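Of the protein chains in this complex, one is absent; all others appear in place.
Moving on to subunit A:
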Amino acid sequence: MIKVTIDGVETEVEPGTTILNAARQIGGDLVPPAMCYYSKLKGSGGKCRTCLVKVAAGSAKDPRPMPKLVASCSTPVQDGMVVQNITSPEVLEARKGVVEFLLINHPLDCPICDQAGECHLQDLAFEHGSAKTRYEEERRTFDKIDIGSKIQLHMTRCILCYRCVFTANQITNERVHGILNRGDAAEIGTYIENVIENDFSGNVIDVCPVGALTDKTFRFKSRVWFVKPMYAHRNCDKCCGKTTVWMKGDEVFRVTGRKDQYGEVEDFICNDCRFEKKLASDWTVEGPAPIQRNSVQAQNKYLQGIKVDAPKNIGYGNISDR
């Protein structure tokens, strides 16, 4: 085990652990935000630069600081490393910059966006952004492209985190979508207007941190805070069958994977469970799901007053995080 100190808090981790994951072991406010890293996807991370931290001492052996800020999601911890996250003004300044960059081509149309209430960019902007932008130029727009009967792509909202690309690459067998073009002209798309159709394609919706990929079977049916997330399961021959169903009364509005406190699914689920099983009788409902930390719902202390008998260790994290 090796020691690392993050914002003054010391912890011990396995060699090879990244700074971000070491911070997640500690939990709380010193966990850097992550828009592109996704622990369930191999090779993800490093792109959005929201998780930048300052390494004030490289290791016990070589206590020199690292010259540049580093991406905590892809930098392994060294024994005796000292890291500054929110205690470094330089980090906060850089992160403010990243938020400003990300919001250039992400419209603040939260009131009409289906991701409102579950959006990581909302939280990031709230915690690390500034209320004003200095950007005065024209923003980019896109024609809407239909990429299949169940998934809607709103390219204007995409922050090019590549998570959906990794997902399609790693858990579906026929990847037809990826990144086209370069720079700020880059876009998620299917090569020559294809459709995304395979048993696990719906997972791109779950991994998308913003409202760029949305579930057509749920779109505009309700705001998320009006539906109740319940842990549920069914026998499924394609996936684990363990999901969160979002209900209003007895009606199932949508089905998603179960997510942990960092908004990452525990298990990817199949399209049958996600899109086809929309009757309460399709599911064995276990009880209310915990509310994610990064969710406006958490602001309402949703869990208070509700008896939670969902499995204790799944998706909870620190109580203080909520």
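We take it that contacts are C-beta pairs under 8 Å (C-beta built on N, C-alpha and C of every residue); 3 or more make two chains touch, one makes a residue touch a chain; residues count from 1.
Convention: contacts and distances are computed from a predicted model.
Novice: Match the chain absent from this complex view to the correct UniProt protein name in "ATP-binding protein", "Integral membrane transporter", "NADH-quinone oxidoreductase subunit F" or "Quinol oxidase polypeptide I".
Specialist: The missing chain's protein name, per its UniProt entry, is "NADH-quinone oxidoreductase subunit F".
Novice: Where the complex has a chain not shown, which of A:Thr11, A:Gln25 or A:Asn105 is the residue touching it?
Specialist: A:Asn105
Novice: Taking the full complex into account, find the residue in A:Leu52, A:Cys164 or A:Val227 that is in contact with the omitted chain.
Specialist: Of the listed residues, the one touching the omitted chain is A:Leu52.
Novice: Touching the absent chain in the whole complex: find that residue among A:Leu69, A:Cys119 or A:Val252.
Specialist: The single option touching the absent chain is A:Leu69.
Novice: Tell me which of A:Lys42, A:Lys61, A:Lys132 or A:Arg182 is the one touching the absent chain.
Specialist: In the complete complex, the chain left out is touched by residue A:Arg182.
Novice: Name every residue on subunit A in touch with the hidden partner chain.
Specialist: 45-50, 52, 67-69, 71, 74, 93-94, 97-98, 100-102, 104-105, 134-135, 137, 159-160, 162, 178-179, 181-186
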